[in-house]
Structure formats: structure tokens, C-alpha cells
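Yeah, one chain of the complex is gone here, protein chain that is, but the others are all in their spots.
Labels run A and B following the written order; every chain starts at residue 1.
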Amino acid sequence: MKNLERRRVLRAMALAGTVAATGLLAGMTGAAMAQDRTSVKIGYAISKTGGNAGGAGITTLPNYKLWVKDVNDAGGLELPDGKKLPIEVIEYDDRSSAEEVVRAVERLATQDKVDFILVPWGTGFNLAVAPLFDRHGYPQLAVSAVTDKAPDFVKRWKKSFWMLGGGHDYANALASILADAKKAGTVNGKVAMISVADGFGIDLVTAARPAFKKAGIEVVYDKTYPGATSDFSPMINEAKSSGADAFVAFSYPPETFALTQQAQVAGFSPKILYLGVGTGFPVYGKNNGENATGIMSLGGIDPNNKMNAEYRKRHEAVTGVAPDYWGSVITYASLQMLQEAIKRKGLDKAAVSAELASGAFQTVLGETKFENNQLRQLWWTGQWQNGQFVGVMPADRNGASKVILPRGDWKKK
Amino acid sequence: MLVAALLSGLVLGGTYALVAMGLTLQYGIARIMNLAYGEMIISAAFLAYVMFSTLGLNPVAGLLIAVPAGFALGYVIYGAMMTPLVARARDKASLEIDSILATFGLLFVFQGVMLVTFGANFTSYSYLNDPVTIFGTTLAANRVLALILAVVFGGGLYLLLTRTLWGTALRAVAVNPGAAPLVGIDVNRAARLAFALGSGLAAAGGVVISMYQTFTATSGVVFTMKALIVVIMGGVGNLIGALSAGLILGLVETFVATYVDPGLTLAATYAIFLSVLLWRPAGLFGRLMR
Partner (left out) sequence: MSRALLSVFVFALVVAVLAYVPFIAGSYGITLGIGMLGYVTLATAWALFSGPTRYVSLATVAFFGIGAYTVAVFSENMAYPLLLAVAGAIGLAVALVVGLATLRLAGVYFVIFTFGLAELIRQLVTWYEVNVTGTLGRYIFLPVTPEGIYWQLLALATTAFLISWGIGRSRIGLALKVIGDDEVVASHCGIDIARVKLALFAVSAVLITLVGAIQAPRWTYVEPTIAFNPTVSFLTLIMALLGGANRLTGPLLGAVPLFMLFEWLSANFPNHYSIILGLVFIAIVFVLPRGVLAFVEENWRRWRKSGVKNLPAVAE
């Protein structure tokens, strides 16, 4: 009997403890600092562990580090009165979980009361935190989020900026390359297409189907595979025997690497080879050398842009890894835009957001500005040429390289 | 087409089998449900990568370093972490829960160390990525090598377990750890050896996988789960079971990708796995203990 009572008391104590813990944390919220500021607090939650860590670790995190170092080395963030304040960073690991990223951003906004919040990696996570950024008035410069719905989101969340375009942009650019190649007689107009069963792959493939149809391209093989597939030989064999001489894969990095290797093994060398995320990683060029030449993907750079070249060199020197050829430079440019907007308007979030929406900024991309809160000066298609991944579409954009087709056969090592 | 699918399936299954054999030893004989198994695989993959890219050591030679290193690591981990757990465990179930919790912790430690050391980047290198033609089907040399290694390791271990006294002792522990001491077997030592052997196999698997697959510091859990599925499907502690279950899964994946829809490969894997369990609750080659 005694024992039972003791348990009951324990239970009561346990519950009381829970309440106390919750109350305590709530109480902590009050403490705020009102003294002269000595720094600008910038916070972010990013996937350091879990499934998204690979992507975040190449496109997003190194650029945050590089930017903070660049700014602090130069004396800090400049404010309108010419005063410079160093950046104080608060970073959290969202562990690749949607619930965590929401909580971490909430914490940054209400607990740490940071001045600005940088975005997490991935389309889903940027959407998950968008209502929070909006509610707390922070501008959201969403870089690694590919979505066709950006115009709707901009209406819903006025301070959100979408910087990587949507599936239609990339699909249309690819369709026009294919159509031109068909017209020129380079290819037969048949394409085999596979895509990863994930937000990115599906977005692109659903945009690509009508775009190809409109361009008169016949899709002879069209399959979706689950993420983390490692063996592509069945799909490559099917594509090879399908009669297509163009192969398109809307894939993620591990699959992009695997596809490249396995296509070589299978002796499958289509005249047009278009692969997904990962093609623009520096390690891709390094591992595939000559064989990368002619392979196309999303993104690209203008090889003659001096500032970009200089940025790439600095990125490698500071972070130890080279930036990728798609999202990296956009990430860095987004930070430069924020920096410049703060210089013009100070730390007032609303004013900075308004300045971001309307102003023009000098970044590593050249002159950069938003159209309806979206960055549209992007490279929709890029191609490996002479050891660099250069932008080829839109063809009429300044600095565009010419598409070289067909790509050559695989070289024997 | 049929021959191509069959061969690709076998080659893919070879990897699964190789990866799963170590786990079946650890769980079947040492009774440790090692959730950090995949992290051990990835550690070996990173080791192979470092040796290949800095020392120019080819991965097959790297096996000579990685496998003993894995064995030693397993030996140390069992001695330091598992012995106390085994000593205090009242029954099989409580050891199972304790080992799940402890190795879950170990998983994070391994992963954290790799993240700090190598970052979260996708890592890969290219080795023996050459076509080999067998029966008119072109296959990647590194994957064929994986199959060969799986068969060699599996066959070697099978002989070791069935033909030597030492192996017989290990099997006795697997069948009945309570009765093994009665015939003069040091159960703790046998379990330790089995665990170390399993870690050595994990290292072998990691080196082989690194030859053709892209990996990150956080991708270990995928391998743990695939390995677990193969182990459970084949029957815990049964090497031949792991080998055949691995090959079956490889074949199923390839056939579904070729003849049905690549989108359903994983769904098919789990469906096969679930139906095997429903049909034979202790796995293909397992015996129900209760």
C-alpha cells in the first residue's frame, strides 16, 4: 500500500515538474537588452545532421560562413550613419526535421530576438518557416527553393523573396534547347526521361512533360524512381534500347553521380545528356574530368564575370571547398543584397524588406534586383565546357555561352 | 533483357548480402542489436576514400587495413560498452533494449565525429568503373567485384563457422547461450569475437561500397536498415540466410525496376520483406525460438 501512495506522489511531482519547466522557460522570454548595441545579431537554422545535411553543407552553410567572415573582416555591417557593427551569429541545427526548423526559427525570432534571420535549406523548409518570417516581420530571402508558386507566395507573404525560379523555367529552357537541336538535325527528337520521386524531381518532370510536347519532342521513356536508388542499370538499359538520343534525369546528387558512372559502364552515351542537382558540384567536374564536357544541368555561371570568379576563389580559400555552380553564388548574392539594404536603411526590418523589393544591388552576380519579389536573372540551363559549368540559357542573356551539341562519346581513361 | 536483369540483380544483391552478413553475426551470436552498424560502414568508406585520394592506395589493398581496423574497433567497443550491459542483463529482452539504446548513442557519436572531420558533403571517387561483359550483359567491374567479395567472405565465413572448432563454439552460442558454458565455451569471449568479426565485415562492406556509391556522413542509417531487413528476412544469425536474402532483394529490385516501374522498387522490397515475415515469422532460414 505504501508503495502505491509513493507512486502517486511521485506522479504528482513529475507533473508539477513539467509545469515548472514550461513556466520557467516562458518566464525567461522577458529578459531583453536595451543597452547600446555592439553587434548585429544574425541567426539561422540549418540542417547540419540528417538527410538534408549534404545539400545544406554545400550550397548554404559555407556561404553563410564566408559572408560573416567577409563582413567582420571588413569591420562589420555598415549602417546608414556609417557606423560599423560586427555580426554576431546564432546558429541552430534543424536536424532535417520540419518541426525542428519551425521551432528554431521561432526561437531566433522571439527568444534570441535576432535582427535578421537567414533561411534554411530546401523548398519544404523554406515554406515551413515562411509564415513565421512573415508574422515576425523578417525579410525571407529564400534561395534553395525551386517553386512555380512563387508569385502566389509573394502575395501571401509580402516580405518573402524567391531566388531560384520554378520548375517551368528550367523545363522550358531545356525544351527549347532540345527543339533547336532537333531542328538542326543534331538529335532525332526522342528523349528518355527519369526523375526522383521527391518534390524537386516531380516539380520539374511535371513541367517538362507539357513543355516537351509543345516543343515537338517525343518522350519515349518516362519513369520515376525512389530517392536513394543506387543501381540505375535497369533504367539505363531501357533508355538505351528506347531509341532516344537525349537523356534527361531530374535527379539528386548521389543519383547524379551514380548515373554518370553507370552510363559510362553501360556504354550509354546520348548526344544530349541532362542531369539534375549535383552536376554543378565542383567534385563532379573533378571526378569526371574530360567526360563531364557537354553534360547539361540546372544553373551555371558567366565565365567572364570577374567578380564571380573572384568570389569562387575566395570561397575555396576560406571554406576549403569550391562553391557549386547553381545555388552557391545566389546564396552569397542574397547575403550581399541584405548587407547593402541594411547599409541603406539600417536595422529596421520593414524598411529593409521594402528596399530589397524595390532597390537595385551590386552583387557578385552583377547588378541584381527583384521583379515582384523574385530573382529572374538566372541561368536556366548550364553546360560543362572547358572545365567550367557555364550558363547557356537564356541564350540572349549577357554572358551566355553557346550550347555545344552533340556532346562527344565517353573517353576511355 | 532477362539475363541483364538477372545479372544486375545478383550484383546489386551481392552488396546487400555483404553488408548484412556482419550484422547477422553481431545480432545472431553476440546478441547485440547494433544500430550504429551503418555508421561503421560509412567510417570505413571514408577511410577508403582518404587512403585512395591522399595515399593513392587502391581500395582492394585498403581492405587489408580497413578490415583489421574494423575488427579491432569492434573488439574494443564490445569490451568497453557491451560487456557491462551483457553482465547486468537479466534476460534477452532487456539486453536487446539496452543494446538498442547504447548503440543508438554510439550512432550519434560516430556520425558527429565524421561530420566534424569530413563535413556534410557528398563524397565519392571513381575506382574500377569499367565495363565488364558477362553473357552479353555489360556490368560495372566494381559491382562485380562486390559480388565476388560477398561470395568470398560469405563462403569463407561459412567454412570457418562450420568446419572449425572455433566456429562450432560460435554457433553453439548462437543456438543456446545458456547451455554453451556447460560444454566449456567462454560465451563472453565468443560473443566478443563475433561482434568484432561483424565489425570487420562492416568495414569490408564500407570499403566496397565506397568504390561505386556516393555517401555522406549521415547516410549510415540507410545501410543499417537495409542490412537489418536482409538479416531478419534471412533469419537472425544465419550467414547463408543473409546471403540468399540479400540476393533475393537485389533481384526483386532489379526485376521490378525493369518490368514494373522503377518507382516501386523500394515499395516492392518492403512488401517482399513483410510477406516473408508473415509467411515465416522467423525469416527464411530461421527457427522460432519461443
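Annotations for the structure displayed:
Please note the rule applied: a residue touches a chain if its C-beta (ideal position, glycine included) is under 8 Å from a C-beta of that chain, and two chains touch if they have at least 3 such contacts.
Fair warning: this is a prediction, and the values are worked out from it, not measured in the lab.
When the full complex is taken into account, the listed residue touching the unshown chain is A:E91, out of A:D70, A:E91 or A:E316. Only one residue in the set B:V3, B:L64 or B:L274 touches the chain that does not appear here, and it is B:L274.
Touch with the chain that is not drawn comes from one residue among B:L6, B:V60, B:M81 or B:L160, which is B:M81. Hidden from this view is one chain, which touches chain A at 5-12, 14-19, 21-23, 25-26, 29, 48-51, 91-100, 102-104, 106-107, 109-111, 123-124, 127-128, 130-131, 149, 156, 197-199, 202-203, 206, 224, 226-227.
Along chain B, the points of touch with the absent chain fall at residues 27, 33, 81, 84-85, 88, 92-93, 96-98, 100-102, 104-113, 115-116, 221, 225, 228-229, 232, 236, 261, 263-264, 266-267, 270-271, 273-274, 277-278, 281-283, 288-290.
The definition used in the following text is that only the chains that are shown with their structure count from here on.
Every residue of chain B that touches chain A in the complex is listed here, in rising order: 1, 4-5, 8, 11-12, 111-112, 115, 119-122, 124-126, 129-131, 138-141, 143, 212-219, 222, 253-254, 257-258, 261-263, 265-267. Of all the residues in chain A, the ones that touch chain B in their complex are 47-51, 53-54, 56-58, 61, 194, 197, 223-226, 228-231, 233-235, 237-238, 253-254, 257-258, 261-262, 264-267, 278, 281, 283, 287-288, 321.
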